[in-house]
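Every protein chain of the complex appears in place save one, which is left out.
Lettered A, B and C in written order, each chain numbered from 1.
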Amino acid sequence: MNRAIRTDLAVEAEQLWWESAPDTSALPGVRAEESAVRGFSVTTVEILDARGEAALNKPVGKYITVELDSLVRREENTFGDAAAVLAETLRRLILLDSTANYLVVGLGNREITPDAVGPAAVDHILITRHLKQKLPEAFAAFRPVSAVCSGVLGTTGIESSDLVRAVTDEVHPVCVIVIDALASRSLERLCRTVQIADTGIVPGSGVGNARQALNRETLGVPVIAIGVPTVVDAATLTLDLAARTGTQLDAGGFGEIGSMIVTPRDIDKSVRDVAKLIGYSLNLALHDGLSIEDIDLLLS
Amino acid sequence: MNRAIRTDLAVEAEQLWWESAPDTSALPGVRAEESAVRGFSVTTVEILDARGEAALNKPVGKYITVELDSLVRREENTFGDAAAVLAETLRRLILLDSTANYLVVGLGNREITPDAVGPAAVDHILITRHLKQKLPEAFAAFRPVSAVCSGVLGTTGIESSDLVRAVTDEVHPVCVIVIDALASRSLERLCRTVQIADTGIVPGSGVGNARQALNRETLGVPVIAIGVPTVVDAATLTLDLAARTGTQLDAGGFGEIGSMIVTPRDIDKSVRDVAKLIGYSLNLALHDGLSIEDIDLLLS
Amino acid sequence: MNRAIRTDLAVEAEQLWWESAPDTSALPGVRAEESAVRGFSVTTVEILDARGEAALNKPVGKYITVELDSLVRREENTFGDAAAVLAETLRRLILLDSTANYLVVGLGNREITPDAVGPAAVDHILITRHLKQKLPEAFAAFRPVSAVCSGVLGTTGIESSDLVRAVTDEVHPVCVIVIDALASRSLERLCRTVQIADTGIVPGSGVGNARQALNRETLGVPVIAIGVPTVVDAATLTLDLAARTGTQLDAGGFGEIGSMIVTPRDIDKSVRDVAKLIGYSLNLALHDGLSIEDIDLLLS
Partner (left out) sequence: MNRAIRTDLAVEAEQLWWESAPDTSALPGVRAEESAVRGFSVTTVEILDARGEAALNKPVGKYITVELDSLVRREENTFGDAAAVLAETLRRLILLDSTANYLVVGLGNREITPDAVGPAAVDHILITRHLKQKLPEAFAAFRPVSAVCSGVLGTTGIESSDLVRAVTDEVHPVCVIVIDALASRSLERLCRTVQIADTGIVPGSGVGNARQALNRETLGVPVIAIGVPTVVDAATLTLDLAARTGTQLDAGGFGEIGSMIVTPRDIDKSVRDVAKLIGYSLNLALHDGLSIEDIDLLLS
């Protein structure tokens, strides 16, 4: 696998592995399957053991990817369908218990558009923990949900992982759900793919760097990660092109490229739209019997 | 004292006490003094004991009020002078230690203009804790400062006090500095007065309601509170008017008034300006030898 | 009529007139009637001639006021009902012609919350003029609509009326629809009342000051004005209170009050909500056969 090509998506890591080993017939320690749900393509990549971890450079666990292509085509009612598919996928991974307490975390920097998916999604989460405490009967139909945006190291001086652990220890949720922007290898996935994983998130990717991970080891409870690719590293795009065309790159000519990203021209709107979709999906997953219209009303 | 007239300012509580007891010659348990510093009026109200607490309905401690009137008149260089006076006042209350670690907290709701002073001030704080950890020599001249915005119960589901205590336990500062919007009794103080107190903050004001306080008892370290009045309750304005004019109010006619506030017409800009002033003052107070221009450069 | 009590609402000006002339049996030159439409109270004040103009200090024309009280109570489906009532009211005043061209203008300062209703409403307008020009068949079902925000004198250096006239002369609409924030006399109307008038707007109110008016005389086409009260002048509130209680005011004590306003505590959200309602209503009025869901989809 070409590790210089950066991707946070397990489905792409698997594809890269096959590209790098074209003559191999099996990828040991990894199980992948694809299906179609309500017209959306859903891919599950399961990393089973250390062999899979080594091959895909991601920890053992389930990574489910939903492709939102039809959302982009603005077909009628697609928002509701996409939210339903994501909610069903989330319910496959989140342990739902009627008395349990859930903490949603928006990672990333709200002031940097391609990094704002997490905080923007949190704006669409129904916050119910305090209401259930004060009016348990009126809110009997809801599970208690709280949410925070962790900010970023540069604006808080505190590692996101430390801040989230402190809040987790305070709130005692049965499960933490983190939402973050990802990097992808392919342009066509930008703001159109959602990855849901039961492994938590290891910022900076890779199996190492455990200290800053947001996962069961560091937070003490299961961590579900919802991620959306919003950028392709310009370096990745270049390397990918070079690899496909068999070109030898002259690194000197692309010195600036390290700090560059490739995004959709309408990234501001795309991030806003996908953040809303994630917020609504999570509301549908965490509470029983809600409709999109109910959420509209409750958030208004 | 007319407790229906709401104020978060000790200097106004003292004034109300005198108004309610015009024939008294002493306010036991309270010491007040006024001075002028660089042309700014600075008033210190010190509540010394339980008698003072009962009289002013605020906990024992020092409340220093700086009047920013000349700032409003846009005199040249006033920003720098006001920041210097506030920084000096902060240094009278904050224990400065070269190895200590400071946590700044912006209270309030960023989305509601008159409540946004705290979060807006945090945007102007130099965040140095992580830099000192990674590059101790390059940042030797700075004290380690971290900052969070606690959000509000309605958008997080978590009491601000719980969230700040969790972060305090994680970061272990020697002192927490909280910044919040206040209610005042008088229109002429709106966005023009800064109160700095060494008592922390008891949201909802008053000595009771200890659970949600942000003070040495709940956080375990000294808590300095910086507050700016941004609203007068419409009810307070009405009551105040009635009291001054000797009118008997017909409560029925003002049923709507409870949810109304009085603010300056240019509240958006006023909040932005005073938040910047507080952020800069705190930077000057927490680090040695900085100038306004240095902060401009470091925050840019 | 007490002209020191400021209101931009004809329905309040009429009420003030009756209060100032309690023994009179008729208000000549004015016709007023109230009705209920879909549960909303709708009041039409028609100023018929110069006597009515003099009495209410507003130009001849129709002023229809819709009370949105039930919207505030968050009843289900109220948004759709309120939008339908406003759309029907607009259709009573706007000449609809299948080939005509409409210009919507958001007046006011987007950066000052209580003044932002106009620009915020424009964000919800379906812009179709250019689409009809380029794809006339695909957009056959829509009327051509364009929109501008005029900004304010302080940020453009150009009178709103001059700027709107220049754009009107360029676009040649059959009708200009201006949206603006108003001042009201009564707290309970804030962000809950919409006034629709066929007289245009005379900024600063009153019949005089013709140069800066946005009306048929200055723009050459009919001007429909949609206004929402978002503030009560603090001075008006005080005077009103004094008048009701028979108090003689000591002006000296309220010197600061001139630059103060009274608004709902949640003004940011209230303005956002009513601006969306106005935008949707106008879309329903200007195009045939649209639903709220269609607009959601087209604006997304």
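Keep this in mind: a residue touches a chain if its C-beta (ideal position, glycine included) is under 8 Å from a C-beta of that chain, and two chains touch if they have at least 3 such contacts.
Worth saying up front: this structure is predicted, and the values here are computed from it rather than measured.
Visitor: Check the options C:100, C:158, C:242 or C:292 and report the residue that touches the missing chain.
Guide: C:158
Visitor: With respect to the chain omitted from the figure, which of A:128, A:168, A:238 or A:283 is a touching residue?
Guide: A:238
Visitor: Mind pulling the chain C residues that touch the left-out chain?
Guide: 127-131, 144-149, 151, 153-159, 162-163, 165-167, 169-171
Visitor: Footprint of the hidden chain on chain A, which residues?
Guide: Per the touch rule, chain A residues meeting the hidden chain are 111-113, 186-188, 190, 231, 234, 237-238, 241-242, 244-245, 247-250, 253-257, 259-269.
Note that in this section only the chains that are shown with their structure count from here on.
Visitor: Could you please state the distance in Å, as a whole number, between where the Cα atoms of chain B are centred and where those of chain C are centred?
Guide: Taking the average C-alpha coordinate of chain B and of chain C, the gap between them is 38 Å.
Visitor: Taking each chain's centre as the mean position of its Cα atoms, how many Å separate chain A from chain C?
Guide: 44
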